[in-house]
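This part shows chain A:
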Amino acid sequence: MDFICNFPFFSILLSLFSGTICSILPGKAAKIVNRVVIITVGILSGILLVYLLDSGESFVYWMGHFPAPWGNEIRAGVLEAGMALFFCIIMYLSMAGGAHKLFDEVEESKHNLYYILINLLLSSLLALVYTNDMFTAYVFVEINTISACGLIMIRQVGRTIEAAVRYMIMSLLGSGLLLFGLCIMYDLTGHLLMSNIKESVSLLIQNGEYQIPLIVSIALMCVGLCIKSALFPFHAWLPDAYGYSTVSSAAILSSLVSKGYIFLLIKIIYRVIGFDIFNSTRIIDVLFVFGLMGMIFGSLSAIKEGDIRRMIAFSSVAQIGYIYMGFGMGTQAGMVASVFHILSHAATKSLLFIAAIGLTEVSGGSRKFIDLTGAGYRNKWAGVAFTAGSLSMVGVPLFSGFISKLLFAQAAVQVEGKMLAALIVLGISTVLNAIYFMKTVIRIYTAAGDTPYPCITFKDMKVHAVVLILFVILNVLLGVSSQPIVNMIEQGLAMFA
Partner candidate 1 sequence: MIICVILIPLLAGILVPLLPFRKRCHKEIFLEGAVILNSILVWYLLLHHSESTFLLAHFTGDLNISFRVDGMSMVFAGLVSGLWPLATLYAFEYMTKEDHENTFFLFYTITYGVTLGIAFAANLLTMYFFYELLTLVTVPLVMHTLTREAILASRKYLYYSLGGAAFAFIGLIMIIVYGTTTDFILGGVLDPLKIGDRTNVLLLIYVMAFMGFGVKAAVCPFNSWLPQAGVAPTPVTALLHAVAVVKSGAFAIIRLTYYSFGTDFLQGTWAQTTVMIVVMFTIVYGCSRALKETHIKRRLAYSTISNLSYILFGAVIMTPLGLTGAITHLAFHAVMKISSFFCAGAIMHQTDKRYVHELNGMGYKMPWVFGIFTISSLALMGVPGLAGFISKWNLAGAAVDSKNPLAYAGIACLLISALLTAIYMLSIVVRAFFPGRDFDDGPIQNVHDPNWKMLLPLMVFTVFIILFGVHSQPIVDFFYDVATGVY
Partner candidate 2 sequence: MYLILLPILFPILAGFCLLAYRKDPGRKLLTITTGICLVITGALVVVALMGTKQGLTLFHLTKKLPIYFNIDKISVIFSLLTVIVFLCAGFFSFVYMKHEQKEKRYYGYYLMAFGVLNALCFAGNLITFYLFFELLTLSSFPLVLHTGSKEAVMAGLKYLFYSLCGAYASLFGIYFLYHNCETLTFTAGGVLQISPASREGSFFLLIAFVMILGFGVKAGMFPMHAWLPTAHPAAPAPASAVLSAVIVKAGVLALIRVIYFIFGTGFLQGSWVQTAWLTLTLVTIFMGSMLAYREPVLKKRLAYSTVSQLYYILFGLAVMNEEAFTGSLLHVLAHGFIKSTLFLTAGAIIYTTGKTRVDELRGIGKKMPFTMWCYTIVSLGLIGIPPTGGFVSKWYLAMGGLTGDIGIFRYLGAAVLLVSALLTAGYLLPLTIQGFFPGADYDDTACRKQEPARLMTIPILCLTILSVLVGLFPNIITNYLTDFVSTLL
């Protein structure tokens, strides 16, 4: 076993411990530690990814070399490593982009707490990505929930507390259901390790035993994760949580946390239940329908919204709908499209959140559309970036959104029964996306007449601008050279099986 195989474990541990260390450091130092950790983890994941691409097969890592059921297993394949790398990139950019805002939003004394939570979040995300053990997954789901709650609540305004409570309740409901499902599954199979469960499940299916409990268990796990990743109609917690937390938190929550759960769901589908068995249940139809509904209702809510942050948040509901629609197709192509959309949406949504903050800054901190009039002229970089993000969301070629739309549509065509529904909803949803995003873009480029707000130049916001540019580049990169990434996703999914 190569030394590199330790990297997943290192990354999780590193971020976990750095979290602890941060608690005794002052804010500034915590920030540096946090950045260093994210970069390090990113580099580690990068190396791992290269290694895995090279070797072409995944590996299982036994913590402390204890075999199951006593030990804890970690598994790394191309998809895991890639996802980890991607999460790190997004997280770093989000942190950097929102850093200057942190002073306004969070009390000085709580800065290190903030970084603790971020580090914990990172570690839990990594664990969700890498773990090969259902129970570990559950544990880190909880850690994830707690740190996310903290991130929402750390900006101590009345609304955020309400949002955090709401998030907490919904999330806990989700984890509860997940736990239920897990218990039933454990009861049926007697295993907690993914690969072992899968064997038993296929045996059960073959023998035709315990069909109903099995389905119930799968359904419970799915519903649990759906709630946590805000699939329509379980999205009630989302707009407040994303809309009122600090900007970095919003970016991270929307682009990473919910994606962590979705990734876990993919893992469960492939590694616990088995892709074919999962597809043979009616659950995918349910996911498909709710995905479609999410695409439409999320967008409709976004259109009605008068607050830019909440609008972007509602747009997430729609985008998550896309991802579940991909699951619901029940084909490899649909899955690839969904995974690609995870990436593309993460890159775009965090860009939008970070750009939105740039726009609200030059509008007296107001997030109402009416005040944003002409913000694109006052903060040119944020304006351009927001436009780019919007175009990507609408699915204009050259941006990542186009590719995911392309993949979704191509996948849809191959599924006879669901083709028309998927295609038409895809079309309608694009129209709706265009409506609210383009409305905003036009708004920020409408001349405002005399505004009391100052203009911001590049000098005033170097970091912010650079981050935005990087985000845009990332987006375009995903949009232009998508082929290698799609190949990688296919390879990774193949390794899952």
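Regarding candidate selection, all candidates are chains of the complex that A comes from, given by their letters.
Assume contacts are C-beta pairs under 8 Å (C-beta built on N, C-alpha and C of every residue); 3 or more make two chains touch, one makes a residue touch a chain; residues count from 1.
Values in this document were obtained by computation on a predicted structure and should not be read as measured data.
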Result, touching chain for chain A in the complex among 1 or 2: 1
Complex contacts: residues of chain A adjacent to candidate 1: 391, 394-398, 403, 405-407, 409-410, 412-414, 419-420, 423-424, 426-428, 430-431, 434-435, 438-439, 442, 445-447, 480, 482-483, 486
